[in-house]
Structure formats: structure tokens, C-alpha cells
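The structure follows.
With one protein chain held back, the other chains of the complex are shown just where they sit.
Then we have subunit A:
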């Protein structure tokens, strides 16, 4: 009931348009707007009905069709305006969707023909005017709704009847293939091909759509070969975007065009068809071979009667196949299309052709496979997945073609590998990249895919394994590859301290991921090509697994055989292959979550490689430069290809000898690169062996540390990266931890390099960096270092470089100890001398009066403790307070005999290990105070100065006392920096053990300083560097802060400041000080010296303000009389004086 009602209402709605339409069926210029409107209404109504799911009854359809047909019939088709025609066609297209199910063949044919005519423009023959694109789109749409195949569920009447759709479709198809209709079909095809090239995008799209369905279903088998060339040519044009100005086509267009081609090719030369026609024979079984005679005669088939068909023969196939190959080859640019849709289309295309034409078009297989392989390496996830899936499906399919294609695949790999050296030499970056990507893609097929699980192609891994195995002939292909894989020498920046070292010093505790520095190929300039090459080797290694070990070892052999370019290249190859084989990645983001089980053989090889690198690390420096034979041999091999870069060389006189080889910019020996790559290789072996790498650290640590102290940045950066990588691989938190845990190994290897046999001058630097890297924790291990250093010092004391290095190491150790705050001794009570209590001016007579009053009193007050030493004296008997706790001790008896160390403030605490260590350093180093080299002397003095704060007095003072004459003599050293170092030591001593130094400073040091000052004063007067004051007067000191005299001044002033603070000076000496140091208060003196001098006078003021005042005031000329001679008008000291004198 409801259905009837719906029909009724629909009918009513349609009627409102149809009836007037019929009335106006004869088009006149006046009626056109009305018709147009009516048609629009009708279209809208139909569209609405269809959208609402209305089921069109055949009668309804006929009812709507009638006015349209009369419109078309009553008017001359060419005269119908485009707009009207478009609307009519749109309605027809809409109508045909449901109508298809009930359409009779005649109506179908009629509508088809009219659409075809409009598309092809034959309706307006002679008028020379084409229909516009919109009309054509409508026509093509209409065709689409007539032609496309329906699935049974779409059936409006009886969805259960599965065969009906098929049956109707077959009816139409059969009709289309009749000889009578075939010209129409051909015409339509032609028209569509033309429109497919239209720049109008919707038209293009729908045309391709219709074309594909026609190609797939409607064209008769025998007819397809006839249209194949045309189809291919026009479709390639479409796909490549040849017609458009942009030079490329939209992704969906490409995909659609490829689809049409795919149908055309498969239907024309597909295996099935050709086998059926006996052109080729498929040999799957032995029986196929037996029946060879019978199949040959069959072909002269029935279809030969058709006038438009082409007979498939062997010669035809041969020709077609080669033509097709050319056409397919032309599609290569599509691999680099920007849109994934196009790429997916290409993948589908290649895969279907490949699987459908294994017998017929064998020559294109490698091409198609290469498409798929390149696509597999596409950055688009979807594309790559699609290509990967199709490849795997092809290679695992049950058909016999699998083996064939596999062969082709391996052949491709082989060819590519063989072509690589040539491409590298010719600087064809993009080709190199292409080849490398393809090889990597082949390799990737060998591993199972994770996402949707797909099987691995085991044949590939065994094939690659064979290639890299003992029988793969690496000796042959390896050499040619190595001679082309050249690296350019990095720009050599020699720095005193390497960048890596500075990096370590800045931030020793944090573990950063440090990348290995990038190396540049000589023949590959683009980044992507380089990455592709790397990826290729890695993939080869991964695929071959342990089979590749032979090749890796071969490369390592070559790499270890010299330092030339080939050796470097070989190391690089070995690095990448091993990275792949061991599944090691330097990329921190791709840390594997699962434990990788690596084979025993791999680990063994890795271990061997690490050992070899470590063993050969030292030897190379003695090696002679390789003979010049190498470059000549390498050029011999590649005479075929010449790549000229840069300016064209002009020959002076034609015909004259010009074969003098241009000077090679790349030297044959590349030790720096060799080192850097060796370090990389070490890191990789660490990645493979992981925790089993630990025993190897014995050998490996030295090369790494040695690399870090290298003065070329690339080596030190590599070494740092290697150290970090080894740290993470062996699961240490920081490099410092690693080194600390393996300190014995590192020390062992360093001490080995300090023997006469293996002497390495850099070993001391390594030791220093080792100490620095480990930092504060080194203290517990440092005893050995110090021991070692002094042993070597004894042995090598004549060699300045080594002594210098060793002393530097000792300095590092002391620095490390110093940094440890725990080692600072609490010596406050003894270090600072407090002068007499400052008395307020108003009361300064009070104390005198006090004394005066009591001067005849008895002396009992004398027994009171000195006020200055209050805190340092105990108020009760020693040990009384802690009696109880001591009694609780397990062994009080032996202690009771002597004073307990902890309770006697003047007895030293038992020395800590650090202090024992420093004692050791100090006591052994004092002998070097008289060393022949001034730098050593200065270093030892500074070392001693450093160790003063951390040493217990009991250890320090005897040594100092013992060495005192030497130290004093150093103050008279010929070298100023030694003198300043000695002064620094005296300053440190006065600061920390003032009472010990009291007599020494005033008796021994001060007279020498006085002499020094006078001498320096004289020297400054004649020095070119001395400071001139602005007004032409004489300045004080030198202009720069970097002269020895400046440093010496500074050292002297600070020493005396410390002395004044720490030691109670005699009045005479104070006066001398006041007088002698006046000139440093001169406003023209160096700022730093002025500051030091102010400090000194400040200290003097605390002690004897009156003397200071008198001296300075006299200098300024404020005071006359007996001190008037002190006046020095040339010194402008007033500003400074006012800062600390309250006057």
C-alpha cells in the first residue's frame, strides 16, 4: 500500500515536470529557458527520489524517458544547445542506474550511441564546433551508468537472485561485441581516448573510468590487440601528463590511466589468452612438454573472421612485447610521482602485469620489478606496504612464474651491484641512489614483515648470503667498488685541545648521544644518495646475516692492510655490513626493544675485529707512506670513465704531451679517516657483543681514549661517539662510570705505552684525559696512576715532552683531589693571623690608661690565656669529656698509653687515603724542583701549591722544609714563570700554614722579593711593553696582563698580602712593604695589579694602620718633615688611597 502511495506521489512530482516538458519538446529559442528549467526540475526530483531510496518502477522510468526521447527525436541533435543536452544526458545517466536492470537492448543501444556520438562530436559533423566539456562529462557519465557492472545486491527487485546481474550484464556485453555494434564500440573507444587527454579534469576522470570498464569487459578478445598500441600510447601520455603544461598528471588520473593500460595489456597479451591461442606454452608439468605438437596448429581461430580483430601469432607477440617494453620503460618517471595515489596505482599496475604476463613479456619483468622495488622503498607508508605486499605475493605465489621472477630479481641485484662502481665514478648521484635503494629493497624482502605478517623470501637471503659468502667473489667486485668509494679528506683543523675534549670538560657527567661525524664521499655529493648507499650495505648485511662475515672479514683485511683510500673505503663497507649483520644501529631512536640473538660466529668475528683494530692502533705511525704505486693502479682500472670537474683544461699547444696527471687533491693516505672509521668499527663490535664486550675493553680502551685526545676534530669526535656508544652498549650509565670500572685496563694499556718498547708520546695525554673523565672518583684509583707516573718520571726524566706530560697528569690528579670538598682541611684556627684588635679612635687611650693603672699589679693576670688563641685551647683536661665513649671501645687498653689522636687538637687526624696520595706526590715530586726543564720546574711548583690545601701538616711540612732551599732558589730562577710559580707556592703556604712560614717569609722570601721588585722596576723602564701613562708619565708594570712581569708582580703582591694576613710582620718589614708597593696604587697601573695592591694595603691597615697612613700620606705630599722624601708626585695614588684610608 505504502509502496503504491509512494509511487503515486513520485509520479505526481515527476508529472509536474514531464508534462510541460513534453509540451515544449520542440525547441525554439524562446522555449529553451523554460525547457532548461523544466529539465533542471526533473533532474532535481529524480535525484531526490533516488536519494530517498525510491525504487523506480519500469513504468515510471519509461514515463520520464518519454519526454526526453521526444526532445531528442523532435529536434535536430546538432541544434540542441549544449546546456539542454547536458541536462538531458544527466537525467539519462541518473535514470539509467535503475533502468539498467530492466532496459531492453535496443534502448541501451540507442542511449549508448547517442552518448558515444556526443562524446565523439559526430553529432555535429561539419559544423566544426565541438560540444563543451560539461556535455561530454554528462555523456560519459551516462555511458558509465550504462556500462558498469552491477553486483547482485544492488538489484532493486530481487537481491536474492544472484545470477540476474550477471545475466543482464552478459546480454549487454554480447550485444556490444556483435559485429554490427563493434564499429560503435570502436568509435566510442576512440572518442574516450581523445577526451581522456582533455585538460578538463572531471572529463578526463570519467573518460578513464569508462575506458577501463570497456577495456576490461566489453571489447572482444580478438579486438583488444588491435587497440592495444593506441591505448598504450594515449594512456602513457595521460599518465605522464605529456599534454598538460605542468608536465605531470594528478595522482588519480595516473592511477586510472594505468588501470586502463593494465586491462589492455592483460587482455591483449596476458598469459591466459596467449596460452589459449597457442602463442606461448606454459610448461608447468611434464605433460605439457609431451603435448608440444598438438597445440601449435590451433591458433587459426574462429575470431579471424572479424574484420577488426588481430591475429595473435608468435611474431606478433614478439613485436608487441618489445614495443610494450619500450612503452613501459617510458613510464619510469612515474616512480617518482609525488602523490601516493599514483604510486599505489603504479604498484598495482606493475604487480598485475608482472603476474599476468610472465610468459609473454619476459623482457619487461626486470623493469616492472624495479618499479616495485623502488616503490617499496617509498617514503609513503601505504605505497611501500602495497608494493611490498605485491612483491611478496608474486614471489610466494604457487605458480611456476615465481621461480622465474626470483631469478630476475637476483639478476637485478647482481647487475645493480656491478653497475654501482661505474655509476659512482660518473657522479650520477640519482642513479646511485636508485640502485642502492633497489638493492636495499630486495634485501628487505628477505625478512618477514611485521605489520600484517607476510612471509620472508628465503631464497633472497640465501642468494645474498651466497653473494657475500666465500663463493660470492668479493675479491672481484670488492676491488672495483673500493676503488670508487672514495672519501674526501676532512678539512684538517688542528687544535691544541680537541673539540671533544673541551666537550668532555664542559660536561663530564652527562651522557649525551654523540653522533659519529659524517664522512663525505668523493664521488657522491647528495645526502640522500649517501644514505641510500649506507642503507644498501646495511640491508645486505642484515639479509645475509652470518653469511656476510666472509665479506666483512675481507673488507677488514683490506682495511687493515694500509691507510690508503681503499683501506678507508673497505673499513667503511665493513662498518656498514657489520652494522647490518649485527643489527646494530647508531640511531638512538631505534633502540631495539627485544633482545637480538646474535650468532656465535658473528660474535667471534666481532671480537677478532676489535682485537685487531686495537693491536694495529699503535703500529701505523711507524709505517712508511705507501709507495706511489697505488694511485696509478687505481686509475688504470677505471680508464673508461672520466669525470671532469671544474674548469675545462686548455692545452697550451695542441699535440704536445699533456699527460702530466693533475695533482691529486686527495692524498693517497688518509690516516685520519682510517682512524675515524676504525673507531666506528669498534663501536659496532661493542654493539654486537654488548656485555660480552667488557673483556675486550682491555685492548680497546686505549685506542678510544687516544682518539679522544687526537688533535684532529673528526677523530676526536668519532672517538667520543665510540666511547658513548660503547658505554651504552655495555650498559654503563656514563663514560665516567665505564672508565672507572675499567680503570685497571685503561691504566694497564697506558703504562704499556709508556715503556721503552711501545713508547707513545700521547700516552700521557691519554692518562690525563682518563683522570679528567673519571673526575673525583679517580682518587681511589689514583695511587696507581701516581705510582706509574713517578716510575716513568724516573725512567724518562731526560725527555722533556714525557716529563711534561706526566707532570700534567699529576696535576690532574691533584686537581681531582682538590675538587673533592671533603679533602679541604679545616685549618681556620691556624691560618688567619688576627692583628691586634681594632680600637675605636675615641677609646684608643683607654687601654693605655688601663695598663698604666695596673702596671704595678701582681702578675697573676699573666697566666690567663691569650685572648687571640681563646678558641684553640681546651678548657679542661684533654680526653676528659669523651671518657665514657672511649671506655665503650673494644680496645681501650692500647690507647690509654698515649694521647688519643681524635681528642688532641694539635695532633693530626690519621691521614685519609687522599692525603696519603698527595703526600706521595709531594714527597716524590720535590726532586723535580731542580729539573732541567723550566716548564717542569714551574709545573711541579704549581702542583705543590695545589696540594697545600689538601695535605695534613704532618705530611706537608717536612717535605716543604726539606725542599725549602730548592723553592727559594726557584725564586731566583732565570725564567720568570718559574719565579711566579714559586711565588704562588709561597703564597699558598703562607695562606694555609702561616705560623710555619712566618720566619721563612720575612727572613728568606721577602729579601728576594725586594730584589726582584727592584730588578723588575729597572727592567720595566727599558721594556717596550711597559705601560705608559696617558700624560706621558711613567706607568707601572706592563700594558698587557699576559706578560711574565705582570704575572710576577701579581704573584708577589698576593704572596705578600697572604704573608701580611697570615704572619705577624715585623714593623720594619711593614714599613718596607708600605714604601715599596706604593707604585701599584698608581691609577695608571694595570687594574688587576691595583686591585691586588689595594688588597695588600687593606691587609696592612688591619695590622698597622698608622704606618700605612704615614707612608701613603707622605707619598701624596700631605705630610712633610722627615718623611717628605717619600713624596712622589708622578704617582696618582690618591683615588686608591681614599678607598681604604679613612681620611
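Basically, contacts are C-beta pairs under 8 Å (C-beta built on N, C-alpha and C of every residue); 3 or more make two chains touch, one makes a residue touch a chain; residues count from 1.
Assume contacts and distances are computed from a predicted model.
Undergrad: If you had to name the missing chain as UniProt does, which of "Cell cycle control protein", "Aspartate aminotransferase", "ASTRA-associated protein 1" or "Gamma-butyrobetaine hydroxylase 1" would it be?
TA: "ASTRA-associated protein 1"
Undergrad: Among A:690, A:812 or A:1095, which residue is in touch with the absent chain?
TA: Answer from the full complex: A:690 touches the omitted chain.
Undergrad: Just name the one of A:784, A:953, A:1017 or A:1128 that touches the chain not displayed here.
TA: Considering all chains, including the one not shown, the answer is A:784.
Undergrad: If the hidden chain were put back, which of A:73, A:180, A:757 or A:856 would touch it?
TA: For the chain that is not drawn, the touching residue is A:757.
Undergrad: Name, in rising order, the residues on subunit A that touch the hidden chain in the full complex.
TA: 595, 597, 600, 603-604, 607-608, 690-692, 694-695, 698, 730-732, 741, 744-745, 747-748, 751-752, 755-758, 784, 791
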